[in-house]
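Excluded from the complex is one protein chain; the other protein chains are retained at their positions.
Chains: A, B, C, D and E, in written order; residue numbering restarts at 1 for each.
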Amino acid sequence: MFTDLPLDQLRAFSSRVEDPTDFDDFWAATVDEADDAWRPPTLTRVEDGTLRAIEVFDVTMSGYAGQPVRGWLRMPAGSTEPLPAVVQYVGYGGGRGRPIENLALAASGFVHLQMDTRGQGSSWSAGATPDDAPPSGPQISGVMTRGIESRESYYYRRLVTDAVMAVRSAASLDLVDASRIGVAGGSQGGALALAATALNREFVAAAAVRVPFLSDIARAITLTDSDPYHEVARYLATHRERVGSVTAVLAYFDSVNFARRAVAPARFSVALMDAITPPSTVFAAYNAYAGPKEITEWAFNGHEAGGPDDDEAEIAFLQAALHHA
Amino acid sequence: MFTDLPLDQLRAFSSRVEDPTDFDDFWAATVDEADDAWRPPTLTRVEDGTLRAIEVFDVTMSGYAGQPVRGWLRMPAGSTEPLPAVVQYVGYGGGRGRPIENLALAASGFVHLQMDTRGQGSSWSAGATPDDAPPSGPQISGVMTRGIESRESYYYRRLVTDAVMAVRSAASLDLVDASRIGVAGGSQGGALALAATALNREFVAAAAVRVPFLSDIARAITLTDSDPYHEVARYLATHRERVGSVTAVLAYFDSVNFARRAVAPARFSVALMDAITPPSTVFAAYNAYAGPKEITEWAFNGHEAGGPDDDEAEIAFLQAALHHA
Amino acid sequence: MFTDLPLDQLRAFSSRVEDPTDFDDFWAATVDEADDAWRPPTLTRVEDGTLRAIEVFDVTMSGYAGQPVRGWLRMPAGSTEPLPAVVQYVGYGGGRGRPIENLALAASGFVHLQMDTRGQGSSWSAGATPDDAPPSGPQISGVMTRGIESRESYYYRRLVTDAVMAVRSAASLDLVDASRIGVAGGSQGGALALAATALNREFVAAAAVRVPFLSDIARAITLTDSDPYHEVARYLATHRERVGSVTAVLAYFDSVNFARRAVAPARFSVALMDAITPPSTVFAAYNAYAGPKEITEWAFNGHEAGGPDDDEAEIAFLQAALHHA
Amino acid sequence: MFTDLPLDQLRAFSSRVEDPTDFDDFWAATVDEADDAWRPPTLTRVEDGTLRAIEVFDVTMSGYAGQPVRGWLRMPAGSTEPLPAVVQYVGYGGGRGRPIENLALAASGFVHLQMDTRGQGSSWSAGATPDDAPPSGPQISGVMTRGIESRESYYYRRLVTDAVMAVRSAASLDLVDASRIGVAGGSQGGALALAATALNREFVAAAAVRVPFLSDIARAITLTDSDPYHEVARYLATHRERVGSVTAVLAYFDSVNFARRAVAPARFSVALMDAITPPSTVFAAYNAYAGPKEITEWAFNGHEAGGPDDDEAEIAFLQAALHHA
Amino acid sequence: MFTDLPLDQLRAFSSRVEDPTDFDDFWAATVDEADDAWRPPTLTRVEDGTLRAIEVFDVTMSGYAGQPVRGWLRMPAGSTEPLPAVVQYVGYGGGRGRPIENLALAASGFVHLQMDTRGQGSSWSAGATPDDAPPSGPQISGVMTRGIESRESYYYRRLVTDAVMAVRSAASLDLVDASRIGVAGGSQGGALALAATALNREFVAAAAVRVPFLSDIARAITLTDSDPYHEVARYLATHRERVGSVTAVLAYFDSVNFARRAVAPARFSVALMDAITPPSTVFAAYNAYAGPKEITEWAFNGHEAGGPDDDEAEIAFLQAALHHA
Partner (left out) sequence: MFTDLPLDQLRAFSSRVEDPTDFDDFWAATVDEADDAWRPPTLTRVEDGTLRAIEVFDVTMSGYAGQPVRGWLRMPAGSTEPLPAVVQYVGYGGGRGRPIENLALAASGFVHLQMDTRGQGSSWSAGATPDDAPPSGPQISGVMTRGIESRESYYYRRLVTDAVMAVRSAASLDLVDASRIGVAGGSQGGALALAATALNREFVAAAAVRVPFLSDIARAITLTDSDPYHEVARYLATHRERVGSVTAVLAYFDSVNFARRAVAPARFSVALMDAITPPSTVFAAYNAYAGPKEITEWAFNGHEAGGPDDDEAEIAFLQAALHHA
């Protein structure tokens, strides 16, 4: 069933998420710290003897505060010229998975850098990146409330910075045409794509954003009983006195605020039967998005949204936006 | 949790499924009818502008009684020599999906012929093949009891024959080295792979069989409340007088009986927490399998079994078995 | 809980379901084809030795395209005069059941012709009628998307025609006073009763319509996650490109469109806690109904609606409307 | 799925339920008290204008301690001779329902006396009989622990006595041939039928017992999490110190103990997928039954057991056992 | 998720529950009858050897019609002066529990009289008080429809009177300063606290009311599918003809009507994610409350509301309101 407002109200929905006055300063300082610690990525060819038309490299790159972040780089076998690249981010709970998974971007001619997700990578696909966290206070299982005591200690400060730096690492590779980099992701991956677009204006030339998470969080946590948004509600059900401070922290990580600062051409998709990232929260980001934009509405889908139909449409969008004839 | 017998009893489990005396005659007549109506497959290149390292063709081939069955043929772009091929079958409810899905076999150097599933192809991936059925009696939603009044009218008579004929269609292609054809599939796809192996002794040189369905059906329907096995139990809950006749029909379609007749080298996998195809029913087929065989036991998985780990292992097995250095 | 709009909005609800311009032509052609193939029903007395005050006959009658449709005819034992008759249709998944079931109409003095449902008749009561379908494309389990590629191939074209012809078969019987025929049914049965009323203006003198299904389908599939409406939503979740074509097909089978053409006196009932056929969709049909009408609102019931209280009220209504003193 | 022991162990299952030494004294005293307070039943014809082939009377009869108990008496319209009778008891939560329901026994030629259930009659069919209880201690919602402090105050002491007295009331009617009385019921109704058979040896000539409840209660409450057995487990989860005393009280109401004392010919049925009255508990009563007996095993049914197929078989059994040609 | 109206509408919500013209007469007569039968409470010291800083007494006091009602009286060990007292009522299904539970009020310096709940006391804490009921008609499991045939026989007439009389018993004790008595309770306990405040104007000096039950019942039963409100809806789903009479009875027991008559200072709390007592029904009572009042809104809690945070706040409120420095 439709899980949110009527369609006309969705299309007009405007989020009331606060835009902190020092939002830009906070992120500039965080990214500067990571930039200072940045080292070039290392690539090791995966020699497992199965894949032939596609090459895969095991990547280690610099993330938050220079901490190592893993990923896979997949590309068409035998490429000799720099190629356009797509940096892709993963949904909640998953990791970079296995080399043999997720072949469509490389098979479509891109250098595909899939970033692992620190400390997740277990519930539906395997990861390999630890979360190097400061002491983290009491939390609900999951990462939504890990370090939520302050914007400095919050888990997503580290993960968003990883995402920003992954674009910079991609741009540093000889294999990549740094003028033609896109970002992509669904759900948590969509949130990271938005953040990476907003904080990498010089590099990101296109963004494919599917049912983005972390968007109008203050509204989302009153709308759905599904995790991961519900992790925050459960935290506040116990730590009743922290509603204000938690809301203030989350504003620094809200996709709406990143969307307000993102200017690359973007393709969004939204699903009207989505109970994980309710459609009004997706429109909250879309309607706030500052660059050229388009959105596909899937009327009868839940959080899977367009699935392979989104895959195809996103690749076509990225090929066009990145002039990948 | 473990969903079935202790592991030592699983490994020794021997099914008591009846082997009908005219099993071979029934299938010989059915396949002969399909052979008589067989026409060469038609291939149309998919020109969607996205995939580049892999080519995809939209295939129409002859199935049961010569009825048209759709599929995708994917292969490495630019191949000039006949390649080893893998014919793959799909799990219950799904269809052949989109061209951009399921790229691993082609990326690993095979001609990959993915057969659509007649009349399913809707619940988790899209199909394009109708089921041209004779008048079908009262049934439970789904296909498990469609036409179950007789072995002649039963749905799986048509689908199994489609699977058998798909191998013959693959063997007829210039793109394919007919001496190096394997079959693969999970769940319903695994059942079809077993049947295609048993009924195509001259063509099938290797079989990758993951958590096969339709195996010791008489036992399975007393062990699990999960569909699709449970469709049969619900049918018999209403049509109480038909227990004997239904059991007799199902014996002609039981994976155990196909396994007893299959001789190509085979790799199985089984999951000890599988509630859809309980592990004793998988061992029922494995222990009955007449050819060289190996099995991987996934202790902590449900019906997803090895997932990408099975994908990698199956490709390695098929590359080795089909001498695809 | 209340599952839909507030009561005042329900009572005023007006459906926006499209009324296709060739709706009447489509059905006239379909029914003409069935009329041409019509043959008189055959009745065989059930001699099971248990029932004594009520006689039961096993009926085979002509349905869609003249295909055989089964049913039970029950009547008071020892009747010598033609009696008023009620043709009754069954809810989704069920069939005509056993002779010993469903005795109230005959015990109340009617000839009661209960039509079996082709290809269903398994999930809660047994049926005996096959569905003689043309090749049917990929579908969701169930019949809601069987043949949905076109209005010609859609399952409900056949079932609605069966329902129309059952009235004509009843009218042909010597046991029946053809000037006093009513129709009745709940849920899917209610949809069939509406269609049979609209397409049998010359025969149907009264209609008892309980929580009718297939009513404002385009709205219903966005309102509920309960099957069978949800089958359509799940189909469109996979076949995303078919939303328009499916909606166009369904308009030919929508109870609202039949209600707009039905003129016999009718009694409806609706349940305000119904999540299967949400009350606004029932009011969609009721408010569109073109003949004399009344409706009973059950505030605290789900899809069972009035249950035995509806049974009693419907029989009283039918006795009055059919002058069955 | 099968919910209990393998079939061969079920068939051999012997309950270890204690048989209290004063069981017979307890029930003799209780029934004597009711006999002393007994008054002839009153019958009022239901004049609702719908039913014609069957007559219905609203009955008030003497139950426990002479308290009034309601029921319906249905019979073929126009009978002039005393007929064999069946006294029927209702399942947990229900009541006698509406006159128009449950017509099969009368339509099959019996005087059918359906006893209402004191204080239940609300969750799936309507009742009209209050429970005139002594002060009842703390209890779980439902009646399974109402008055469970002592055998004297326990709810089922009153209900069982109602059931016993209903047979005596039936036997007192001119409409009934007192030498040809049977009892019938499913679940709770089956338990009451067993008790009424055991405590009415002089009147009950046949018993139709479907998936009887209250059978080997001490075992049942460790086997299932389904209500109503689970009510007892939940009570003991809170009143942990009462396990012994509750077990001792329940022994006086266990169907196994009534079965040990019942001698009329009986037909049982059991369902192998029943999670409400697990099949070993049904076999516990069946194997203990002291009279001539037969049992039908429904392999693929849950608590609905044979449904209409049991209805037909029970009527055939009762007609034969009561010489009702 | 938020389970009810937007917050601004909640705060303004005004119930339309009928206020019966003889409401006061009905309760005056009922309480007068109980007063006439009242006898002083008996206290027996619990000598279990464990608790030392707190003393516990097993109390038997006069309730409805003088019937005995149990409770615990806990107080700081070694008190020599009369203390302010809090009479506390228990939520649905529970009883007074064990002496060792629920120590906070006594540890905070109050005489704490915890009243047992007649006939409940089993599902989450143990009770010891029977319900001495008149013959009670058919009902849904639970007490919500016990005796609902009339206001005289309704279960809550007895329980509310117990609650009223418990305050009078507390006031009679030498241990208690009768000028400083408060009441407290959550859910059903909150409903009883409201009733006891309204009907004990001379004794109750403060009321702590958490997520009160039985409030705007006519609305609540259309808003939630959670028990215990849903018991009423299920009753009316079967007894369809009793909607009017049941609604009329319930008005005499609605917390809104008691709130309209209560004048002591009160602290309420409400939870915006509460699906058991939806927040609009709590505001219905709060907004109707006739005395000085405050309310705490818990945004992210369900029916547990503030839990220990409410405990602390209520004790602080009661200490202040009862001048317990």
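One rule holds for everything that comes next: a contact is a pair of C-beta atoms (placed from the backbone, for glycine too) under 8 Å apart; a residue touches a chain by one contact, two chains touch by 3 or more.
Worth saying up front: this structure is predicted, and the values here are computed from it rather than measured.
J.: Let's see if you follow the contact definition: name the visible chains touching the chain that is missing.
T.: A, B, D, E
J.: Which of these touches the unseen chain: A:114, A:129 or A:169?
T.: The single option touching the absent chain is A:129.
J.: Return the single residue from A:13, A:213 or A:235 that touches the missing chain.
T.: A:235
J.: Out of B:197, B:301 or B:319, which is the one that touches the chain we can't see?
T.: B:301
J.: Can you work out which residue in A:62, A:145, A:224 or A:296 touches the chain that's missing from view?
T.: A:145
J.: Could you list which residues of chain B touch the chain missing from the display?
T.: On the chain B side, contact with the omitted chain comes from 1-2, 272-273, 298-302, 304, 306, 309.
J.: What chain D residues would touch the chain not displayed?
T.: 221-225, 233-234, 236-237, 240-241, 243
J.: What chain E residues would touch the chain not displayed?
T.: These residues of chain E touch the chain that is not shown: 48-54, 76-77, 97-98, 100-101, 103-104, 106-109, 125, 308-309, 311-312, 315-316, 319.
Please note the rule applied: only the chains that are shown with their structure count from here on.
J.: Quick one: how far do you have to rotate chain C to sit on chain E, C-alpha fit, nearest 5 degrees?
T.: Answer in degrees: 120, to the nearest 5.
J.: When the contacting C-beta pairs are counted for A-E and for A-B, which pair yields the higher total?
T.: Output for the comparison: A-B.
J.: Centroid from C-alpha atoms only, then distance chain D to chain E, rounded to Å. What do you get?
T.: Those two chain centres are 39 Å apart.
J.: Please report how many Å separate the Cα centroid of chain B from that of chain D, as a whole number.
T.: 50
J.: Tell me, which residues of chain C touch at least two other chains?
T.: As it turns out, chain C has residues touching two or more other chains at 125, 234, 309.
J.: If every chain is a node and every touching pair an edge, decide which shape results: line, ring, star, complete or other.
T.: The chain contacts form none of line, ring, star or complete graph.
J.: Judged by the touch rule stated earlier, which pairs of chains are there in contact?
T.: A-B, A-C, A-E, B-C, B-D, C-D, C-E, D-E
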